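Can you read through this structure? Questions will come right after.
Take a look at subunit A:
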Amino acid sequence: MTMTAGVEFRDIVKRYGDTVAVNGVTFTVDAGSLVTLLGPSGCGKTTILRMLAGLESATSGTISIAGRDVTALSASERDVSMVFQSYALFPHMNVLENVCYGLRRSGVAKASAIERAREALGQVGLDGYDQRQPSELSGGQQQRVAVARALVLRPQVLLFDEPLSNLDARLRRQMREEIRDLQQRLGLTAVYVTHDQQEALAVSDRIIVMNKGRIEQNGLPRDLYERPATAFVANFMGESNQARAMVKRLDGERIVVRLGDAEFIVADNRAADGETDIAIRPETIAIERGAAPAGALAGTIAKAAYVGTHMEYTIDTAAGALFAVCPRVDRPLAPGETVTLTLASRGIIVVA
Partner candidate 1 sequence: MMPAAPSPVVTLRRAALLWTAMGLAGAALLPWYAQPDGVLAFDWIGDFGGTAEASGAFTLVLRHGFWWLWPLLGALLGCLSLPLLPAHRRTIGTVLTALAGAGLALFWLQGLAIGVNGWTADWLGAAFGAIDGRQFGIGAGATVVLVALLALLSLGLAARGAFKGDAFIAGAVVAVAASIVIFTVWPVLRILVQAFNTTEGAFAPALLLERLSAPKIWALRCLWGGGGCGVAWNTLFLALCCGAGTTALGLAFALIATRTAFTFKKTLRVLTILPIITPPFVIGLGLILVFGRAGLVNQFLDSAFGIAPTRWIYGFQGVLLAQLFAFTPVAFLVMIGVVEGVSPTLEEASQTLRAGRWDTFRTVSLPLMKPGLANAFLVGFIESIADFGNPIVLGGDYGVLSTEIYFAVVGAQLDYGRAATLALLLLAFALGGFFLQRRVVGTRSYATIAGKGDAGLPVALPDGLRRLAQAIALPWAAFTALLYVFVFVGGFVKIWGRDHTPTLQHYAKAFAIERGPDGLLWTGAAWHSFWTTVKLAAISAPLTALLGLLAAWLLARQRFTGRGALEFATLLSFAVPGTVIGVAYVFTFNVPPLEITGTALILVLCFVFRNMPVGVRAGMAAMSQIDRSLDEASAMLRGRAPQTLAYVVLPLLRPAMVGALVYGFVRSVTTVSAVVFLVTAEYELATTYIVLRVINGDYGLAIAYSCALIALMLAAILLIQLLVGERRLGRRAAVPATAPVGRA
Partner candidate 2 sequence: MRRVFRISCLAVAASLAAGPAFAQGNLNVYCSVQAEWCALIATEFQKHAGVKVAITQKGSGETIAQIKAEAANPKGDVWFGGTGDPHLQAAEDNLTDSYKSPALPSLHAWAQKQAADSGYRTVGIYAGALGFGYNTELIAKKKMTAPACWADLLQPAFKGEIQMANPNSSGTAYVAIATLVQVMGEEKAFVFLKGMHANINAYTRSGTAPMKAVARGETAISISFVHDGVTEALAGFPVKTATPCEGTGYEIGSISIIKGARNLANARKFVDWALSPAAQQLGAQAKQFQVPSNKDTPVPAEAPKFADIKLIDYDFAKYGKTAERKRLIARWDSEIGALAK
């Protein structure tokens, strides 16, 4: 088996005419890890993936795989495989022919190509589907064929371009687990593109959040969620309430954040004194019935929605409307009720 290898992007710029799609991006992917490029559409994440694949050429900068400069190599000369958003199954070939395609092009003899293709189909749970046409398969099955087709080549790097966006929610979770499982089991280096932060959090070793052709933040999934570096990341990684607040430093480790009449102590070693932007995670807001005492944050329920596992509330406060979720569903609050809010320290993030 080919050793999986690390990937390095150095100062990559991609221009289309006057438009800059990728603006000086540098990052590395460790061998055997799965890194996700996350961001809204048009942020440049797919362009980066396609440059790594060799489907686009970089305007400047260098791309290396396993320490070898591949910037000028064509797609078929790089040892990478890709799973396409549209699956891109060849409509004139059956499932087995689709999976064999890459092996045959690499010069593998027919008999052993078929054997390896069957094995790959088995890995994705598609035994016995050899002779089907792609059009006879469900979306999930087509997705598995696409994964098997890419896997069977045992590439140094495996690329996923929004692979789950055409599947329903249940299938999406199942497939992302399978992909993660396969990647870890086979020790593959993988680069994964998505705009779904939950998917990104679930499958990644590291996440790179992109915005307008630049990297916003590159870090561990947990860090990105809990310590987003910018308002953009905070907002993109899960739900958050944006607010302005006065900040005052207590000591090197802690600050006081003032919202309305209430003050909260937050662990932080970066923020400076003064008014600043903060983000408040909705699941860290605790809600109690009744009017607030002095020095606490008071609010009125504006909207309430029951979503099965929890309640979702919109609450009007002195710091603006806050969105909160509450795991207690047995005695829901009604719109118009007065409440007192308590914010957990970990739920308040200074993002300035």
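Keep this in mind: a contact is a pair of C-beta atoms (placed from the backbone, for glycine too) under 8 Å apart; a residue touches a chain by one contact, two chains touch by 3 or more; residues count from 1.
In picking the candidates, the idea was that all candidates are chains of the complex that A comes from, given by their letters.
All figures in this text were calculated on a predicted structure; none of them were measured in a lab.
Looking at 1 or 2, the chain of this complex that touches subunit A is the one numbered 1. Residues 1-2, 53-57, 71-77, 79-82, 84-92, 94, 101-102, 105-107, 133-137, 139, 142, 149-150, 153-154, 159, 166 of subunit A are the ones that touch candidate 1 when the two sit in their complex.
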